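What follows is an incomplete set of chains from the complex, kept in their original frame.
The letters A and B name the chains in turn, as written, and every chain counts its residues from 1.
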Amino acid sequence: MLTIAGHTFRSRLFLGTGKFPSAEILQRSIEASGSEMITVALRRVDLGDPADDIMAVLDRNKYVLLPNTSGARDAAEAIRIARLARAAGSGDWLKLEVTPDPRTLLPDPVETLAAAKELVREGFKVLPYINADPILALKLQDAGVAAVMPLGSPIGTNMGLQTRMQVEIIIAQAQVPVVVDAGLGAPSHAAEAMEIGADAVLVNTAISVAGDPVRMARAFALAVEAGREAYEAGLGPQGKEAAASSPTTGLDFIK
Amino acid sequence: MPMKIICNGKEKVTRPGISLNDFIIDLGLRPENVVAECNGTIVKREEYNTYLLKDDSMLELIRFVGGG
């Protein structure tokens, strides 16, 4: 089973909660996903619409809440959001996101590392969202993060594991869990990430914008389990030469 | 006479000496689901009842929303 910062998870699918059509569909999608790690964002209360409240749908006993620092453009902003999240009662878990460029929402390696060092010092369980950069992953590991979260492709693109080769290197070197985050747009993408040895995947857009988010959540749950099972069972070798699946002997009767 | 608070960037008028907890409830929010930053400092939830707002306090009320 997957263990991160001493906490054990039965499901290797982490779920983001953005962009769902309704709170009710979000709730049913979470259940269908079987996820035990749910990300949320922190935002100013909209005084014009105080009713809307995600905490109503999140059963804190069933899920670990993983607040993100989305919106932070540098280490200082990320640290401030992290402290507010903890004060809001989400515990010590934190998905560290530092994305200075709204066009790409890609992470800043330098600011992310700086923020990670401070937040680890303050006792957070830090899961940084990073580019698929093996050296940065090692530096964050040395800084004491709970896991690393390399991207498959840019957030919301559904382009899948474009960074496969680099992610394979990160996995081969990591002593902390590797969670592939961002861009996984189909169950096959999630299965692929798990087959190469990722410890978990985080999915949001592919599920929340699907025609039927609840069924898509279930589809990803199945695919993540399939990919992990295949990784543990051991995939057969690839080759360019065909190899018969039926016996090549005992055919004399048609010769 | 009434007191002025800047809450989430908007001017709000309320009664003098109101506690942070009551102010949040007056806004129709559940205190346990809101985190408050007053004049740049986070207010611990257990202090919402005893924390009294002052005139011109800069208050930020933050909460969790869906996000990835």
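Here are some notes:
One rule holds for everything that comes next: contacts are C-beta pairs under 8 Å (C-beta built on N, C-alpha and C of every residue); 3 or more make two chains touch, one makes a residue touch a chain.
Because the structure is predicted, anything quoted here is derived from the model rather than measured.
Each kind of chain appears once in the view, while the complete assembly in this file is A x4, B x4.
By definition in this document, only the chains that are shown with their structure count from here on.
Centres computed as Cα averages put chain A at a distance of 34 Å from chain B. The part of chain A that touches chain B in the complex is made up of residues 16-20, 26, 39-45, 47, 50-55, 65, 67-68, 70, 83-85, 87-90, 155, 202, 204-205.
Remark: chain B residues 7-10, 27-30, 32-35, 37, 42, 44-45, 60-68 touch chain A in the complex.
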